[in-house]
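All protein chains but one are shown at their positions in the complex.
Chain nomenclature is as follows: A, B and C, assigned in order of appearance, with residue numbering initiated at 1 for each chain independently.
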Amino acid sequence: MEQVLANGLYLGAQYALIALGLTLIFSLMNVLNFAHGQMYVFGGFVTYTVVAQLGLPFIVGLILSGIVLGVMGALIEKYLFRPVIARSTREESTMLLAAGIAFFLDAVILLLFGEKQRGIPKIIDGVLNWDYRIIMPYDRILIGVLAIAAICIFIMYMQYSKTGRAMRALAQDRVAAELMGVDVKYYSMIGFALGAMLAGIVGGLLVSITGINLGMGGPASIKAFMMIMIGGAGIISGAIAGGFILGMMESVGLLVFAAYGDITYLMIFVSLIIFLAIRPHGLMGKPWG
Amino acid sequence: MNKRLFLKTAIAGILSVGLFSGVALAANETLKIGFVGVTSGPAAAWGISNQRSMETRAAWINETGGYKIGDKTYDIEIVAFDDQKDPKRAIAGMEKMAQEGIHYVVGPNVDDGAAAVRPVAEQNGIMYFPYAFPKSLYEAPASNAVLGMVANYQSGPAIYKYMKDEKGVKKVAFVAANESDPLSQRTGGVAAAKALGLEVVSDSVTYQVDTTDFTPVLLPVVRSKPDLLVLSGVSPANAPQLIRSARELGYTGLISTETAQDALVLKEGAGDLANGFISVGGASTPEIATDMMREFVERYTKMFGEYNDESNTKVYALEYILETLKADPAGITDAAAFKKIMDTFEAPNPYMKGDAVLKYVGMSSFGQKRQVAVPLVVNVYKDGAFETLFVAEVD
Amino acid sequence: MTAILEVDKLTRRFGGLVAVNNISFDVKQGEILSVIGPNGAGKSTLFKLISSFLSTSAGEVRFKGEKVSDLSPHVVARKGIVRTFQETTIFRSMTTRENIIIAHHLRSKASMAGYFWGSAQARRDEATFAKSADEIIQFLDMQGIADELASNLPQGNLRALGIAIGLATDPEILLLDEPFAGMNHDETMQMVDLVRSVQRERGVTVMLVEHDMPAVMKISDRIVVINFGEKIAEGTPAEIRSNDKVIEAYLGSEDDAIGI
Partner (left out) sequence: MNIKKPLLVIVLLLVVLVLVPWLIHVSGRWDFYYTLTSVALLSIASAGVWLTFYIGRINIGQGAYTLIGGYASAILVTKLGMNFWLTLPLAGLICALISIVIGLPILRLRGVYFAMVTLVLTEVARLTALALPITNGAKGIVNIPMPTELSFFGITIIPDFGTLENPKLAFYIASVIMMVLCYAALYRIVNSRLGHLCRSLQQNEELSASIGVNTAYLRVLAYSISSFMGGIAGASFVSISQSVYPSSFQVVDSVNFMLNCFLGGLGFVLGPMLGTLVLYFGWDLLFTLGKYQLLIYSSMLILLMVWLPNGLLSLKLFNRGAKKK
């Protein structure tokens, strides 16, 4: 049982971090970023290139992943989403744009980094074995801790920095924020960049454990969507809760339903649908969106 | 108004030119061979290694003066279509091949695509070489599909028998992704293991292909304490992660699969933990590779920057097509002639040392000769490269 | 005058919070009744309960003696109780005329399949609606904006359109949610006249929720005052003006809210 909880926590930490970026973008601009998973993959490949090809330390790769994706996010917001949002009659139209960007990133990743699964050497060797009750490799623990640390830094940033406060105001009420003198355009861009940066950092973190390949993007986006639905779209705490809940569900479900393997995910999906039918705005969502 | 009319006409014109003039002018003595498979998206690795094998070989042939069939010499052109792993697209790809007058196609890479293109292939007289295992594709009344590799229900028994006899394996566990191909392969594997008298301790655990952490998936499997863990139909992307998670959970037994893997991917993804991992390969291991195989790997690496060990098993289909056409040049325009010669065709295997031959097999599995006889090379991974464990043959 | 609508011990709780607590009053045939109260007093919740957009925790609403609470909104509308909204809610990407025509839905006799195949009944319906819509446009003096897209209309017209939509449903009781909010004095007075004429000329009973005291005093036949979810007073404008409890309740809030 301890093992199941530990697995769930580790999974939850990485999921929550993926969902955070997505929910941030959604809360600020009401854009469901279909390309989030591709951004995560891109981040992974940046770290891979820096660490495995150039031989630089892992932390350099991680930082570079964040920076590259942050810049990419800012550019995408400024030159693609902003003009489209300004001119489209139904805001859902951004979904096509987001999907186009997802395809585009898929193509770029294939051309730049190839079709193969990539990975970097283990950061630390060794496995924690607590009396066979919890078996957890040290690198997994490290990544889990780093992920949780990143989540904490992000929350602090949103809570206490000027930028964070401005973005929260923006997320709550765009019009009111504008009236209060918040530079909506600037903070939308920063928010998108920050969301993309988070995706890049997760990619960089996970490349050391699970590796990366160009196929992981789409499914990662869908999983992240599920998490933010569980917690409530556009709610930071909701995304974190959603991530940990999904992590636990997988960890527990895979053990409980092991004998009926094929239906574990079916169960998770069906219960998600039932849950949302009962709580149409997720755990802590607002009735919007 | 006039401007609009002009614009409309222009657009219509461009469209119709684009739509209806795509027929390439066939230059003399070019033999087109098709490829329909997945070269983008999540499963891109499967199709790309396939397509690149074909392109490498074609470039090689063309560079050395072409391929002589009958009294003519042909340049080989590979026409590739990306089906995005979508059976509906695969049909479109096969139609495109028919349109180009192609009679020999390699692919598709997955079960659903291979089944979907069957009507088109049969209506248009196209022989195709899928990398999919369902027997219904190769058994009568189906007649145009030729299995391009060794099926898992053929390699599985051989591997398990070896494990049982040589390594004392008694208990086997199976894990598979919850998709058609791996699940079908798992069913086949379980049956084979049971037939050999092995105890199957876990055969129901599945995972989503997008899993990023396999520890929860493997936990119940490892607890069932198998001697051999079979990763049914595992994709090269998932294999290292599964191996790593199993080992980290303290699993010390053997791990094997019946699909082809890439050594570098294993090295990057699992490092030393992958040592001892058993998979199926082609003929590029040093013990059995001929000079021609070595040259193929060299040319491939030069052309695409990096070799993919999966290509070892995928080098054969094109060779088979060309050699069979050589045996009866009538096949170039007529699949019926090709089918006829298949029963008796035999040629030396240029890629493997020894006296192995290229011929069509499959009588015992399909009741007709609808499979290429490639050597069943079972490899074991060791420190970044594969070593040959044993070689077997399929009838 | 007889009571057309009876609100009987109506209660609604949200978790621990009691938004509407045991409120009872009658609405009489043909009158204009206003519900007033400070912000958060539970006025909107009350409206939502009457129109079945919310379910009750206790108590009930009767329309001509028949229970109409805890149904579906469209069923209540069908019975003749029609609500317009606090926000200037209209169908934004339709023209004024289209807005009004669609609002005739209650009167339509054709079936869904009838619409699809364009049955004789469906065509008769459309003709009737178009004619009636013209009448309403005339009545509300909206000819100038009849073919304007609703999203392009100024605030005042939108409010009038809201009432036009309400009228098109041919209601017995029209529930107006803050019809004067955000209007200046002149606009408010125009609106007051409009509501008055709806009541007089069309015989519609009007119940409204409002903040704007002067307007309420001018327009209402009777007033119900609620505070913290409870009814604290009921009576004619004159009675309310001199009610101690009401003054006390309003002293707690901003001065200008009273407006007297």
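As a working rule, contacts are C-beta pairs under 8 Å (C-beta built on N, C-alpha and C of every residue); 3 or more make two chains touch, one makes a residue touch a chain.
Quick caveat: nothing in here was measured; it's all calculated off a predicted structure.
Looking at the complete complex, one finds that the omitted chain is in touch with A, B, C. Considering the full assembly, C:93 is the residue among C:24, C:55 or C:93 that touches the omitted chain. Across A:9, A:169, A:182 or A:272, the residue that sits in touch with the chain not pictured is A:272. Contact with the undisplayed chain is limited, among C:32, C:77, C:140 or C:153, to C:77. Of B:75, B:95 or B:334, it is B:95 that touches the chain left out of the display.
Take subunit B: the residues that touch the chain left off the picture are 4, 7-8, 16, 18-23, 39-41, 80-82, 84-89, 91-92, 95-96, 98-99, 110-112, 115-120, 123, 134, 136, 178-181, 183-184, 187. Counting over the whole complex, subunit A has residues 26, 32, 34, 80, 83-84, 87-90, 92-93, 95-97, 99-101, 103-104, 106-108, 110-111, 218, 222, 225-226, 229, 233, 262-263, 265-266, 269-270, 272-274, 276-277, 280-282, 285, 288-289 touching the chain that is not drawn.
Annotation for subunit C: contacts to the undisplayed chain at residues 51, 53, 72-74, 77-78, 82-85, 89-95, 98, 101-103, 105-106, 108, 110, 112, 115-116, 118, 122, 125-126, 149, 165, 168-169.
Just so it is clear, only the chains that are shown with their structure count from here on.
The busiest chain interface, judged by C-beta pairs in contact, is A-B. The most central chain, judged by C-alpha centres against the centre of all protein C-alpha atoms, is A. Per-chain Cα centroids separate subunit A from subunit B by 34 Å. Separating the CA-averaged centres of subunit A and subunit C is a span of 46 Å.
In subunit A, no residue touches at least two other chains.
In subunit C, no residue reaches two or more other chains under the touch definition. The touching residues of subunit A, when paired with subunit B in their complex, are 3-4, 7-8, 10-11, 14, 52, 106-107, 110, 114-122, 127, 129, 132, 135, 137, 140, 206, 209-211, 213-216, 218-220, 222-223, 250-251, 254-255, 258-262, 264-265. The touching residues of subunit B, when paired with subunit A in their complex, are 39-45, 48-49, 178, 183, 202, 204-206, 208-210, 212-213, 215-217, 219-221, 236-237, 240-241, 248-250, 262, 264-265, 268-271, 306, 308.
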